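A single protein chain has been removed from this complex, and every other one stays in its place.
Going by the order they are written in, the chains are A, B and C; count residues from 1 in each one.
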């Protein structure tokens, strides 16, 4: 039993700071999803964040988004598939250049926020995302929701490895999708609950939905959020709980 | 005797169109400077433009700028060197990904507008630009003003090949710098004058400044502008005049 | 029988030019919808456009949009109602300052593109728009689709005069909504057809939908588009046809 731990990073912009302590979080996770400048991040922050991840030996991935700084990439936007595809090439290419400059490979691509959520049930959007990733490199791993058939199919159609993602700190719907952040209580802030959900995902390949039903899922990576107040504590307990229960924490490529 | 002909391209944005007929211009030039999305261009337009250049067999280069869509990159901005360096990595990396996707190498990088002009006499800015280019790849050619000692020195300090650029359709100052666009008549619109200046640069390694004095310059590439009404006609006459006078038009790498 | 003729204007941005000849169009219409800088326009262009309209004696209105320059405001975005409301106050306030500076009143507000289309059937969005307008001034006229019950109700709930709008050059669905621009042929480019539809709207208070059915509508203003190649010709024929058929062309306030 093994699992990767990923976390969104580099979400500051200009003089604005967001997120917790990226350097500390990098001691706990095995994959970093680096914001690409469309919903968060700017070139200097990408440079800094990729440098931190490289130094920590954490796998670097790109975290492309809708072009929506004001909405932090969390607002659904109807964008034509060819525009999404080009946006992905652009953002992933930019972050890949920083990875190369820091002497590390770009390992994975995980869409951000609304772009991710819209793609979960949208074959055309999933396909545009996968095409964009594949145009940069077929060696990149496409990270998407473990229970999304459209994302998995799109990645495979482009010859990309798909890594299913699950969430230790998000409440699940019975159909395997995530409960909307708009609903109160959809983000789990109790570290014990998050740790228990992580073990359930890593060891039992399933999660308990908000109605008590069990949802089966094959997840290769577990997302930890860095932007809530208890982020580091959550991450530490999740990692310890996984290891205590015999789930090895390893990056996707190792 | 040989020279490269370069032209700025892909300067549209969203639904906005600018510049002449890129496809036609690509029949005449040997290098395309592709806008990277900071002063012009967006991912879909970069994709299209790189594709056109690749198909035409024209060398693809990146044309990074200040982040200034509203000013089309023509306004001087005081930006810290580390920010310039990161901006260059970002923009060049993004365009490089499109070049790779179209199966062609990224050949050169030429800074745009105010960024170019500010660097001409600014060693620190030139160094930041060269460092950004070198961090993406030491195989990239740095294109800068042929008469700029700071740009040439910065490129060489980073182990980059420097390609001096001259202008067929811009009026020169006696010190080898370009007369500001703010001065009326600084852009040569008469195709015959532009062609004559091109031959002077390519065959005689010199140009006549606005005061009638001769300025010596070693230029490997000649810039043609695509955004004035007579652009195509200018380009055609320049190319014919060069060839008629024994100056071979060839890309920087060939 | 009377009707107002309105046209979107000031849609350039920075060095980018879009739209036809605003000055010529202002000789034909009675209301100008001025882009507010979110999907098009910038302060200098707003200043210029409002100045042109004031000089021509054409009623000045604000044309607020989603914050989406890249998509020209034509992409649906899910934005929270309180954000829409604030966006409207901001944009309308900015254009109102230019109107005052040119010594003319701001007469109306017409939402642009996707914001308009999303509101047609969305009571919450319509209400946010109307609240934003009313917070600037209850003397402003809210221009919306003549057949939209939600827009009309929202305006009236805020104590705003509602002016129903119809389109001479757009194809109608049988339910009174506009056929999507994504469908080929949804924009009428034949000036005779547009003129005939205008007369039908102005004199017969109805329009023929794409399936041949008649749709009744109470329109106080007719939208003419300035961004297609035959815009001026269209506008001229529409105006002549209206006057020939006894429909007086007058602004909303006169």
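The definition used in the following text is that contacts are C-beta pairs under 8 Å (C-beta built on N, C-alpha and C of every residue); 3 or more make two chains touch, one makes a residue touch a chain.
Bear in mind that the values here come from a model prediction, so they are computed numbers and not experimental data.
The chain that is not drawn here is touched, among residues B:51, B:71 or B:164, by B:71. Check C:22, C:68 or C:87 against the missing chain and you find that the one touching it is C:87. Considering C:35, C:77 or C:136, the position touching the chain not shown turns out to be C:136 (whole complex). Mapped onto subunit B, the interface with the missing chain covers residues 67-68, 70-71, 75-79, 114.
Residues touching the missing chain, restricted to subunit A, are 13-18, 42, 69-72 (touch as defined at the top). Touch with the hidden chain on the side of subunit C covers residues 37, 42-44, 46-47, 82-83, 86-87, 89-98, 100-101, 135-136.
In this text, only the chains that are shown with their structure count from here on.
Taken as a contact graph, with one node per protein chain and an edge wherever two chains touch, the assembly is complete, since every chain touches every other chain.
Across the assembly, the chain pair joined by the most C-beta contact pairs is A-B.
Averaged C-alpha coordinates put the centre of subunit A at 39 Å from the centre of subunit B.
Residues of subunit B found to touch two or more other chains are 42.
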